[in-house]
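Apart from one protein chain that is not included, each protein chain of the complex appears where it belongs.
Per-chain numbering from 1; labels A, B, C and D assigned in written order.
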Amino acid sequence: MSTILDAIADLRAGRRSPVDVAKSVLTTGVAVGLLLLLLFPVYWIVTVALSRGTTLSSPGSLFGDPAAYTLDSFRWVLENESFRRGLLNSLIVVTVTVTVTLAFSIPGAYALSRREFFGRRKLLYGYILFTQVGAGLSIAVLIALYALFSGIGLTNNLLVLGLFYAAGAIPFNTWLLKTFMDNIPVSYEEAAIVDGASQWQVMREVILPLAKPGIAAVLVFAWTAGWNEFIVAQTLIHDPDLYPLSVELYGLIDDRRGTSWPQFAAFALLFALPVAIIYFLAQKQVESGLSFGGMEG
Amino acid sequence: MSVDTPEGVGNRIRRLLPSSATDIGVVLVLPGLVLFSLFMLFPIAFLVYLSITDVSRAGDVIGIFQGEASIVWFANYLELFADGEFWNSIGVTWLYVGVSLGLKLVLTLVIAILLTHDRVAGKRYMRALVIVPMGFPPIFVITIWRAIFSPAAFGPFNRLVSAYNDVVIGLAELVDTIAFFVALRAPELLLVDVPVNWTGGRWAAFFGYVVTETWLAYPFMVIIVVSALQDVPMELHDAAKVDGAGYLNRLRHVTIPAIKGPLVFASILTAATSFQNFLIPWVFNKGGPGRSNELLLVYGYREARVFNEYAMSSAIMVVAIGFIGLFMWLAVKKTNLADGV
Amino acid sequence: TSMFSGDGSAELWHEFTDSEEETFDGHLETFNEDADRELDASGVSNMDEQLETALPANDGPMSFTWAHDWIGVQHENENLYDGSDSFDVDLEGTYTEAAADAVQWEGNVYGLPYAAETVSLMYNRDMVDEPPETVSEMVDIMEREGEYGIGYPGDPYHYSAYLQGFGGVLYDEDADELGVDDDAVVEGLELIRDAIYEYSPNDLEEDTNLSVFQDGQAPFAVTGPWNLGDLRDAGIDVGVAPLPAPDGGEPTPFTGIQMWYLTSRLEEADDAVRDAVLDWAEWYTTTEDVATTNAQEHATIPVLQSVVGNDDLGDDVGAFSQTVDMGMPMPASEKMDAVWDPVESALDVVLGSGGDPREELENAAEQIRDSWK
Amino acid sequence: MARVTVDELRKEYDTGSVVAVNDLSLEIEDGEFVTVVGPSGCGKTTTLRMLAGLEEPTGGRIEIGGEDVTDVHAKNRDVAMVFQNYALYPHKTVFENMEFGLRMSTDLSEAEREARVAETAEMMDIEELLEDKPDELSGGQKQRVALGRAIVREPDLFLFDEPLSNLDAKLRTTMRAEIQRLQNELGITAVYVTHDQHEAMTMGDRIVILDGGELQQQGRPTDVYERPVNGFVGGFIGSPSMNFVDVDVEPDGDRLHLTGRDGEFAYDLSGAYVDRHADDLESSRYTLGVRPENVTVADGAANAIATTVDVVEPVGSDNFLHLGLSDEFIARVDSDVRLEPGDRVTIAFDESDVHLFDAETGRNVLTRERDAPTVTS
Partner (left out) sequence: MARVTVDELRKEYDTGSVVAVNDLSLEIEDGEFVTVVGPSGCGKTTTLRMLAGLEEPTGGRIEIGGEDVTDVHAKNRDVAMVFQNYALYPHKTVFENMEFGLRMSTDLSEAEREARVAETAEMMDIEELLEDKPDELSGGQKQRVALGRAIVREPDLFLFDEPLSNLDAKLRTTMRAEIQRLQNELGITAVYVTHDQHEAMTMGDRIVILDGGELQQQGRPTDVYERPVNGFVGGFIGSPSMNFVDVDVEPDGDRLHLTGRDGEFAYDLSGAYVDRHADDLESSRYTLGVRPENVTVADGAANAIATTVDVVEPVGSDNFLHLGLSDEFIARVDSDVRLEPGDRVTIAFDESDVHLFDAETGRNVLTRERDAPTVTS
C-alpha cells in the first residue's frame, strides 16, 4: 500500500516519471492477473460452497446465482457434530505430530549440523533418500501397515497416528532444519559456551531462538503433513469417534449416492482455514527459514 | 568423504572412542532415527517380505503372522516385468513426472519472480495468497479439478476453450474486415474442437493430470524459490548491469544460477512426490481411458484392490520405492544436497 | 475409550446419508428401549475399506448394513458369521424370494434383508407429460426437450439395465459364466452409446449428469431413490417411472438387497451382545413399521412380504418396484469384484474416446478372465 | 577513455528526507585518476552508483565522453565498476566472469573475446586461475579477477568502490601497487572510493573530499593535505589527525597573539603571517590546527609551549606523544625521544605549519583565496 502512496507522491513531486509509474502499474497488473487465474479454482470452490443444490458443476452460470448465495452449507458444517469431533481429533493428531516432529528433528538437525559422529553422512543421505518415500508408501501397503499396527494393538489411537505422521515427517524436516542451522554462525554458540552456558542452555538460549525461521517452516510442513493426510488415518482409525477431520471430509464423498458439493466445499474451506492462518502468521519466518542463505554475523 | 584413506580410518576409530562430543551427536539423532525406522523402515521391510510371498487377499496379509503365506521368491517380480501394462505404466509415470516438472518450473519461476519484483505493489500479500492450494486436502482439490476438466460442454475448462475459440474467430474476422484481400484460412488450425473430452482422450486426460499436479505442487516450490530469490545479492545484479546485461541476460546469468540450488532441491522433492501420485489419475478417470494412463501407483493399487494381488502389488511398490530411492540418490549425489542447498 | 484411543466398539456400522441416518436413529432408539442390551451404532465412511482391514484383525462391528453384493467377498475373507442356527425367522416365508436368496451364500445365512433398491427413470414433469415406455419414445422426447436429454451416470452399475437389456448377463453367478463379451451385451452398449450417451452431457461422472437434470436442462435422469429428496429440494417436479424398454429387449438392472450382515466378530462376542445383535437384525427386518417408514421417507422398496404391495407406500416406491422386478440381483460372488473395473474402463473407452464396443468388451473380458486365474 | 562531467548531481532518498548527494559538480579529465574520500554515509557509494547508472539521480546531469548519459541505462554506459565485495559471479569460472562483460556489451567474436581475456589475464597474472570458480580463490586473487573483469572491457570510465577494504594490510599494499601500475600502463580514467588514508593520498591524481553529500574540497593530494579549506578536511585527511586547539585571537602590534580557550596554550603569529589574511581575522574565535608530525619537542625554540605528556604511544618508527594541550593533541616524534607519561615537555611548531579555522564556519582563513585554483584544478 505504502509503495503505491509513495509512487503517487513521487509522481506528484516529479521524482518519478509517468513511464516509470506506468511500468509499476503494469507489472503489478500482470501479477494480479496471474494470481486471479491461479486462484480460479479457489474462487470456484467458494461459490460452490455458497450455492444451493448439490452439484459441483452446472450447465448454467459457472458460479451459480449470486443472488441465491447462502451460508447454509457453512452453517451445516459448523453445526455438524462430526465436524466438531473431527476438528478436536485432528487437533490432537496434529499437536502430536508437530510436537514430536519438532522434539525429534531439532536435536537431530543440531547434531547433524554441528557434531561429527560415526555415520553422520550416511544418515544424512538416508534421510534425504527417504524424505519422499513415506507418502507413496501408505497407499499400496495399507493392509501391511494395518496388519503391523493391529498386530501390536496400535490401531484406533490418535497418538499413534500422530506419531506415524511425525515419523514420516522427520527425515525431510530434520534435513531442512539442518540446512538452516548450517547457516547460523558457530560463533554465537561459542560465545555462549565461553559465557558459561551448558549444552542445554546453548540450545535453549541461542540455537532455538536463532533457528526460529527454520522451526517455523518445519512447523508448517509438519502441520500440513498431519492435517491433510487421510488414507493412513482411515486405515488405522476404525472408531468413528476418533476420525480426524480429513477422514470426515473424505466421508462426505459418497460414490454411490452422490456428494453434496456445497457442503463438501464448505467443509473443505473450513478445513483449510487453520493451515491458512498458521501460514499467514508464520509467513515471514517461513520465507526466511527456507532461504538457505547465510545469516548475518 | 574420507572413508578409506588411512586418516579416514583413523578418524573413524577415534570417533568411535567414547568422547562426549561424539556421543552427544548420536544421542541427539537417535530418537528421530528410531521413530523413523519403526514407522517407516519396518513397514518397508514388511513390504519387501510380502513381495516375495504369494498372498493375494487382505485377509491373508493379516494372517501372514500366522504363517499362512508361502515364499515364492522372485516370481512376482518376474511376472511383473513380463507385463506390458507395467512398462506402459513406468513410461507414463516418467513422462508425467517430466512434463509436470517442466510446467511447474516455468510457472514457479514466473510467479516467484513477479512476486518478488520491485515494481509489484502488495507482493507480500499476494505471496501469502498464492500458496493457498497447499492448504486444501489433495483429494478435494483433485475432485475440483476433475470437475473443471469435465468433458461436458459446460465444464469450466471447456468453457474456457470455447471462449478462446471465440476470441480467435473474432480476431480472424477483424483481420478479415480490415485486410479483406487476405484470404484467411489460419483460424482453422488455431481452433480447438469443443467440447474436449478431457477424460476420454489419452493425452487430454494426461494434460488434465499435469495441470492438476502442477497446481498442487507449485506452492511448495514458490515458497522455496521466493525465499531463494530474496537472497540473490543485489551486487551481482549491479555488476551485471554495469557489464551491459539486460533484464533477460541478468535473469539467465545471475538470478537463475543464484537460485539454482534451492530450485533443484524443490524440483527433486516434487518430482519424487509426483512419481508417487495416485489420487490424480484415480479420481480423474482411474488412469484411463482404459489403462493407458495408469501411473505406477494406480497400477499397483489396481493389482492390490481390484485384482486382489497383494503380493504383486507389494512387488510393484518395492519397485516404485526402488525407483524413487535411485532417483533421490542420484539427485543427492549430483547436487550435494547432503551438504545443504 | 480414552480421549486418544478407541476400540471401534460400536456394534453396528452403516454408511447412511444424513436423512437416512435420522430415520435409522429413530428405529435404533425404539429397539434399544425394549432390548436387554443396548446397541451402539456408527456411521462409517468408506466402509468397505474399513471392514477389509478391521474384521480380519478382529476389530470392527458385529453387524453392518450394505447391499447383498459383498457377501461373496466377505465370505471368502471369512469375515462373516453364519446365522442359520440362530435365527427364528423363516426366510422364505417372511421375505420376498429374491431377498431371501440374497442373504444366503453357500448354505450359510449371513444376515437378514430389509429393502431392495435399484436405479430407475426420473423425469421432469414440467417437460414430460407422460413417462416414456420405450427407449425410442424417450429418444423422441430427448430430441425435443432441453439442452441435454438425460443425466445418466456412466458406470456399469447404472448402465447394467441396458448392457443386459438384450438378454446378456455380465456375470452369471449360477452358471459361473462371464457374459461381458456376449453379442447381447455388445448390442446393449451400442444402444447406450447411440440412444443415451449421445443425449447426456458426455461426462460419465455422476455429479455432472445429475446437474443437468437438477438444473432443468434435461427431461430425464437415471438414479436411485436416495437422490429424490435433493432433486425435489432443487425445485424439480420429479416423477419416477420404470426404465423404458429398448426395441426387442427389456431393461435388466442390477438390484441390490439391503441387509444387516453378521460379522465374524459374533463368534467370540459375549452371549448378550450376540443375542442383541441377532435380535436387532430380526427386529429391523421384520417390523412392518420400519419397512413402511423407510419406504415412505426414502423410497426404499420393502422386501417384507407383509408390506410388499402395500398401497400406502407411494408412487415412487411403486415405480422403483417395477424396475426391481425387471432386474436381477447383483452377483455377490467375489468374482464379480473383478468385473466392475474392466467393464468401466471399456465404457470409458467406448463412450469417451469412441472405441469399438466389441473390441473393448472383449478386452475387458480377457482381463477379467486373467484376474480370475 | 573519456572526460567525465558531473553537474549539480543530486540524489534524495525516502521522498527527499535523506539527501545522499547534494548538488555535486566535478570535472574529471581524460586519463585522470580521482580518489573520493569522506566519512561513512557521506554519499561516496551513491555518487559512484549514479555514475554507473545503477541509481537514478534526483537532479543534475552526468556526461561521459561528451555525451549526456543521465538517462542512459547502466547497461548502455561504457563504464566498469569494481565492487567492495568483488561481486564475482559465483557460478562462473574466472574466464567466464571476465568474458561476460565482453559478451554482453561488445559484438566481438568468441575467438576475439578469448584473446582479450587471455591478454588481460596475463597482465593481471591470473592465467592459471582462468578455470577456477571464485570460491576457490583467495581474497587477493578475487580482487585481481575483479580488476581484470573491469579492465578487459576497456571502458570509458572505471569506478572503484573501496576495492581493497576487504584485504589484509600486506595484500592491500600489493594490490595498491598493482592498481597503480595499471593506471600508469593503461592511463585509465577512474573514480576511486576509499576510506584508507594511504590510498587516498598516494593513488589519485586528484582527491575529492565529501561530507554530508557535499563537496568539501578537491585538488592534488599534497595540496589538500597542506592547505585544507576547512577544519573538516584538515581533520579528515592525515593520520594521526590534525591537532585542533580552540583559540582566542588578539592583535598585538603587527603580530597576533593566540590564547587557548582551555588555558596552557599560547602562540604568536608573525606579522608576515598576519599580513596574508589580516582583513579576514575579524571574529576573535578560531581553531588552530597543526599536524602531529609538525610538532617538535624543542626546548629553546621560539613560540615554545610547555605542557605535560599524558600518554606515550611508541609505534616503532615513531613515538606518539599525547599532550595535555587539548583533548587529543598528538605530537609525532622520533622513536628515540623517550619520555614518560607525566613528564613536562616544551613543544614547538613552525608558523608555516599553523592552520587557522574560523570557529563558526570551519573555514581555513588562509586558503580562502586559494579556493578557486583548487576547485578547478
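Here, a contact is a pair of C-beta atoms (placed from the backbone, for glycine too) under 8 Å apart; a residue touches a chain by one contact, two chains touch by 3 or more.
Being a predicted model, the structure only gives us computed values, none of them experimental.
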{"item": "Sole contact to the chain not displayed, among D:T15, D:N76, D:T202 or D:T361", "value": "D:T202"}
{"item": "Residue among D:D168, D:E185 or D:D248 touching the omitted chain", "value": "D:D168"}
{"item": "Among A:L35, A:A111 or A:L210, the residue in touch with the chain that has been omitted", "value": "A:L210"}
{"item": "For chain A, the residues touching the chain missing from this view", "value": "185, 187-188, 190-198, 201, 205-206, 209-210, 212, 295-297"}
{"item": "Contact footprint on chain D, counting only the chain that is left out", "value": "39-40, 168-170, 173, 195-198, 201-202, 221-222, 225-226, 237-240, 291-293, 313-318, 320, 332, 335"}
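The rule is short, and it goes like this: only the chains that are shown with their structure count from here on.
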{"item": "Centroid comparison with chain C (C-alpha atoms), farthest chain", "value": "D"}
{"item": "Chain A and chain C: spacing of chain centres that average the CA atoms, whole Å", "value": "39"}
{"item": "Inter-chain centre distance, chain C versus chain D - centres from mean C-alpha coordinates, in Å", "value": "92"}
{"item": "Residue list for chain C, restricted to those that touch at least two other chains", "value": "52-53, 57, 201, 207-208, 212"}
{"item": "Two or more partner chains touched - positions in chain A", "value": "56-60, 143, 146-147, 150-151, 250"}
